[in-house]
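Excluded from the complex is one protein chain; the other protein chains are retained at their positions.
Letters A and B mark the chains as written, and numbering starts fresh at 1 in each.
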Amino acid sequence: MSGETTNTSSPGADVVRQTMEVDIACVGFGPATGGFLTTLSRAWAENPADPAFESKVAPGMPLQVVCYERADDIAAGVSGVVTRAQGIRASFPELNPAEIPMAAEVTGERVLYLLDPVGASRRSFTLRAADRALRAVAPVAGVRDHAFELPWTPGFLNKHGGLVMSIGQFNQWVGSQLMASGLVQIWPGTPVSEPLFEPIAAGRAVRGVRLTDQGVDKKGNPEGGFMPGMDVRALLTVVGDGPVGSVSQSIDRELGTPRGYTHDEWALGMKFVIELPEDAVADSPLKPGTVWHTFGYPEPEIFGFLYVHPERLVSVGIFVPSWMTDPSRTAYRYLQHYIQHPALWRYLKDGTLRSWGAKSIDESGKVGEPFLTGDGYARIGENSGSTNMLTGSGVDEAWTTGTQLGEAAIELLRKGLPFTQKNLTETYVTKRRASWVERGAREAQNARNGFHNGIVKGMIGMALAGLTGGRLSLKAPRHVTGIKAARVEETLKRKEAAALAVEDGRPFHDALLSARGWPEIPFDGRLLVSHQDALLMGGKVQAMPGFADHVVFPDAGLCIACDEKTCIAMCSGQAITLADDGAPTFEREKCVHCGACLWNCAPSPHGEHGNIEFHAGAGGLHSAEN
Amino acid sequence: MESILVLTHADETGAALTKASLEAVSAGIELAGRIGASVSIGIVAVDAQAAGAAVASSGARLLGVFGEPFGQARYSTDAAACEALCRAAQATIVLAPGSSRFTRVAAGVSHRLGGFIDTHITALGGTANIEASRWFYRQRIEAVLSRDARPWFLLLDSGTHAAFAGEATPAQVEQVAVQLPLIRTTVSGLRAPTQGAQTIRPDAKLLFVAGAGWTKKQPDGQTHVPEAADLILGFLRGAGASLGSSKSLVDQGSEGQSVLPFLTHLNQIGQTGATPRHPKGLATCCHGEEPHVVGWRFIGERRAVSLDANCGWTRGKADVVYVADAFQVMAKLNALIGSVGA
Partner (left out) sequence: MQTALHIVVCAGIVPDPLQTLEPITTPAGPGLKNEMVLPAVLDPWAASALYEAAVLAAKAPGSKVWLVSLGPKAKLQQVMMTVAQKVAFELAPIDGPIGGFPDAHATAAVLAETIAKLPGLDRERLLLFGGWESATRGAGVTLQLVGERLGITDQFQGVDQVNLRDDGSFEVLERVEGGKHQVSVCAGAPAVLGWATGNLAEPRNNPQVGMANMRTIMPALQKAPAVKLEANGLSYISVALPKQQRTTRVVKDMSPDEIAAELAAWIGAE
């Protein structure tokens, strides 16, 4: 079903857009949408003749279900994860990890507190004192390689029985089965720019999505080969576009958010996939399924992880959180220092960097839960507030919210009921509220409170919430996150670094950390490589021509006046750089779509909606081993 | 005993063998000596007698097809000619230059003879068995292979063997009759690209590689594309260099960005472009690692001007990397070679 309509709502031009009618349009192909589509296509496959699955827009045909994904490939998901896989195993009871490349059963877990072997870490007086005490009793306490292993793994972190996976490979595995089912079409390389709103008696409904214009210049002006993005009209729009998705942003902006909603806790996860040497250290504990959680280094606020996949592959990475209020936030250089910590370097040092990636993680949890449904749409996955920051788990939760919406949609189809807010709430939201996802979210709700007052309080608060199932937590007020004004000497160092970045073409984040006393990285061309080289390794950054820049700085004056320029330091791909006039400039060809700039805009008072807009864009990291 | 046939063809004069053909001849003679095989040379030319003079001193048996139809590179006539020469020589091993002319037909000819072909051969080793070296995955993986089946056709990459340089003497070329097929294709000639000077010219001593950095924003926040174009063209003129480019720079053309107007895909080196074999290469504003850098894997001496000392394009790949702004260096360099050249 298709046709053409003249649309005059776009600013500046009368654009003739193609339109297409489908039953269900999904935005973003990640674990949440994977769960939704798997549930739906399975029910259809059981009985394709079931009239419930007849298309309303193309009578006589099966349900018309499409899913649009920005990345060039559905395997381009950027995440190595460890998950309890409770929801995933519920969907695939016979799941054999060997069928999914890079997947392994969790075989062992450790939690390590990492001391600072370098002396550059920003540690408080209290923490330094504690470190000294720990070092003093090192032989008794079992401190080895500047790391102290917790005698047990707290239950809330425990992933025993779960899986170590590559999300890229998991997505691909799920996507292949979905495509082969014949009900679902998944289209990579197709960003969605916005939802289609339509006035109804009760306000506004979502009636599908508009795909992004192609054949435009950086600013979005039509040029050779202009192809206006198609309007895909749908009876149900499934919004699973992740933490920085443009459709999610638009719905929140246009249709509002619940009272008390804050969307202000974030972290940037950045990781390397490293191939261990064939002649690994004899006593190496890095067997497939091994999981390490670390904290304390390279900065007290930075948590780290190491997951071992089959075939000597290791995912190792860090989370740089938004509550690290230092304006010198960055990730790549920190990650290089992290892997060189003696407790990790002992096993990693002769390895080879195979790929690299980064993504923002929405850590707001329950308080960042938007309206889950509206007329014509439902929200699933990370942007629906499903990530549990107490257990550090998001994939399984996202998947499960997708399956819940899938079951809800089947129920409504079978009853012949429309996808109204009321009907979706009574089905999807009811299922979600009654599930382990919701229970976990409530337990985790206040688990991070203490971190706003420092790492020690934060750990205490987290332990308290974790060990009491959320019944107890620190009553510390939830701070607005953001970046504290820097001390005078800090400011001077930043200026020095900025000068280096402009004059020598040196990456800003790199110059910053050197100015702060971190040792230079001994590049070896194999595992320790420049940030630019990493962009070209294993996971290459790609940007198909003909799309507009998806990162935009609306007010250049505000950027020039900004002292912190955290967007530049935090940019995972060095896609944002500093120009002579002090304004940031954006290069689409280097952007990995991590979305860190969106919540690292220093002029923003709330950690979001600053002077950076993050639109839908095509491309990003094209990597297999992520 | 193997019977080696070296297929050769004439240049545009119709009466002299191409350099690549002479390279195949020396490869054939060397191989025949090593494995103890007989060797013949097959000549495709309007005047095979004249063309054969250059290889008469080789001592090989000379076979030729004669006539106007062989003055043009065309599948139907060339395939018929090569097939006839192979049959006449009863060859078990057929060596030929990997020229555009033979690359077009050799596979088809191997099939007609019930044989097999391998192309882009860079070295022929082995004594008991012939071991052929070639690259896979765009010059990223090197393999040595062998075949039991015969006849076995091997197309040699140009520049991998020295050209046969015997004294030219009148040749005795046995004329081989060819059953000409119906000719449905006429060759109207050669067309040089409009930007004649700026293509990859194998005869140049230096390959100048321009990377995408030339069109990116410079430290002042602006792009300087016209200035970049002047510097590059000025250098090509002054140094007589051949121009290669990275894929990312060539690709910008279809993106509607301001881009260097004289670059086309014919200039592209690397993963989906050429892998030229110039004695010297100078890379500027290039960045990348393994997949891109294959573009200058076969360049002799390599130097680079780059702002990033740790760049994968240069580290371990170039002999010298100058950490500097290419705009400044090239302006000075042009001034120097301009004055030398004047």
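Rule of thumb we're sticking to: contacts are C-beta pairs under 8 Å (C-beta built on N, C-alpha and C of every residue); 3 or more make two chains touch, one makes a residue touch a chain.
As the structure is a computational prediction, the values presented were derived from the model and not from experiment.
**Student:** Identify the residue among A:75, A:88, A:206 or A:306 that touches the chain left out of the display.
**Tutor:** A:75
**Student:** Among A:172, A:360 or A:514, single out the residue that touches the unshown chain.
**Tutor:** Counting the whole complex, the residue in contact with the absent chain is A:172.
**Student:** Looking beyond the chains shown, say which of B:206, B:259 or B:286 touches the absent one.
**Tutor:** Here the residue in touch with the unshown chain is B:206.
**Student:** Across the whole complex, list the residues on chain A that are touched by the chain not included here.
**Tutor:** Missing-chain contacts on chain A: residues 2, 18, 20, 66, 68, 72-76, 101-102, 169, 172, 175-176, 179-180, 182, 185-190, 211, 214-215, 225, 227, 230, 232, 354-355, 536-538, 540, 542, 544-546, 622-625.
**Student:** In the full complex, which residues of chain B touch the absent chain?
**Tutor:** On the chain B side, contact with the omitted chain comes from 73-76, 79, 99-101, 103-108, 111-112, 116-120, 131, 135-138, 140-149, 181, 184-193, 196, 199-202, 206, 239, 254, 265-266, 268, 271-272, 280, 282, 290-291, 297, 301-303, 305, 309, 314-325, 328-333, 335-337, 340.
Here is the rule we use: only the chains that are shown with their structure count from here on.
**Student:** Inside the complex, what are the residues of chain A that reach chain B?
**Tutor:** Those in contact with chain B are residues 217, 223-224, 502-505, 523, 525, 529-530, 532-533, 536-537, 545-546, 577, 579-581, 583, 585, 587, 589.
**Student:** Under the stated contact criterion, what part of chain B meets chain A in this complex?
**Tutor:** Result: residues 216-217, 219-221, 248, 251-252, 254-256, 287-289, 291-292, 307-308, 310-312, 315-316 of chain B touch chain A.
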